[in-house]
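Yeah, one chain of the complex is gone here, protein chain that is, but the others are all in their spots.
Let's turn to chain A:
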Amino acid sequence: MAQLILNHLTKDFGGGRPAVSDVSLTVREGGFLALLGPSGCGKTTVLRMIAGFEQPTDGSINYGERRLSDASRALPPEKRNMAMVFQSYALWPHMTVAENVGYPLKVRGISGETWRRRVGEALALVKLTDYAERRPAALSGGQRQRVALARCLVTSPDVVLLDEPLANLDQHLRKSMEETFRIFHERSGATMVYVTHDQSEAMALATDVAVMSEGRLVQLAPPAEIYARPEGTVVGGLIGRGSILRLALPEGAPRALEWPMLRAALDGAVKAGAGEAPVHEVLVRPEHVSLDGEGIALRVASCTFEGERFALTLSLPDGQTLKAYVERAVTPGETAHFVINRGWRL
């Protein structure tokens, strides 16, 4: 076990902006890193460089002391002792489930009783023992996913890469697969790198979340940290369902904003363009907005029932909108009083 280190990693496919630009990060031993970002942000390219399918144009990748790739040399994927769950699962249609799972062992020259035992163990872990002799075509999406996972398990790889593995599954199956991934991570102790554009997956699974945008690493932090203290509008907009308001705040305002200061800023917004204070972007989480007679009057633009609560869209007098979760329905068009308990200056 060792750390996976990306050092100023850059990949330029030769079309204007580099796909990945100067990404440096370290995945701790046995860590579970989620690479999060909108499509086209370069997260899959980072994953493919770690696997060895792409070679960096600058920077390097190390596993502990061992250099895996840099701009001049690259260890081929077949020599890296890594495993990957592909978005399409990449099961070989001409092999049975057991042959698929056991292929990495076969390539390593393991056969006979050892082969059977280890394939059996891997299949047992993903609860597919009864399906060993079937072909992948005869399995459902979730079962194929588990075969792909078992194939990763079987050789105890140093690093396991997961490329949007839940993208093709339905909502219900996702939840149970997330659970499987977590158990898998705990048991194997392998370093895992997980690419996704779904922030809830990233938050639920990872020990660290790396947010990427336009080829750059924007923020790297544990999930709770990144939720509470996002850096910049990209992360603020991507994590959670917050609203970003542009508010005039006094000089020296703290990052974490309380209601009195927010109220003053909102009043300032009401008296449009009054203060000289610079305009800041402030992230407000919907769960931090509440109905309160003490608050300021805002018009309710829409009200959606979401089962456990009502989601409101509120209009500020200057046209900005704000989301809020409340316990009772409010008729759209009405005005009600709201308090913003907390805000985060981006």
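The rule is simple: a contact is a pair of C-beta atoms (placed from the backbone, for glycine too) under 8 Å apart; a residue touches a chain by one contact, two chains touch by 3 or more; residues count from 1.
As a working rule, contacts and distances are computed from a predicted model.
This figure omits one chain of the complex; the name its UniProt record holds, of "Phage shock protein C (PspC) family protein", "MBOAT family protein", "ABC transporter permease" or "Na+/H+ antiporter subunit B", is "ABC transporter permease". Touching the missing chain, out of A:Arg28, A:Arg108 or A:His337, is residue A:Arg108. Touching the missing chain, out of A:Ile5, A:Val23, A:Val46 or A:Met84, is residue A:Met84. Touching residues on chain A toward the chain that is not drawn are 51-55, 67, 69, 72-84, 86-88, 90-94, 103-104, 107-108, 151, 155.
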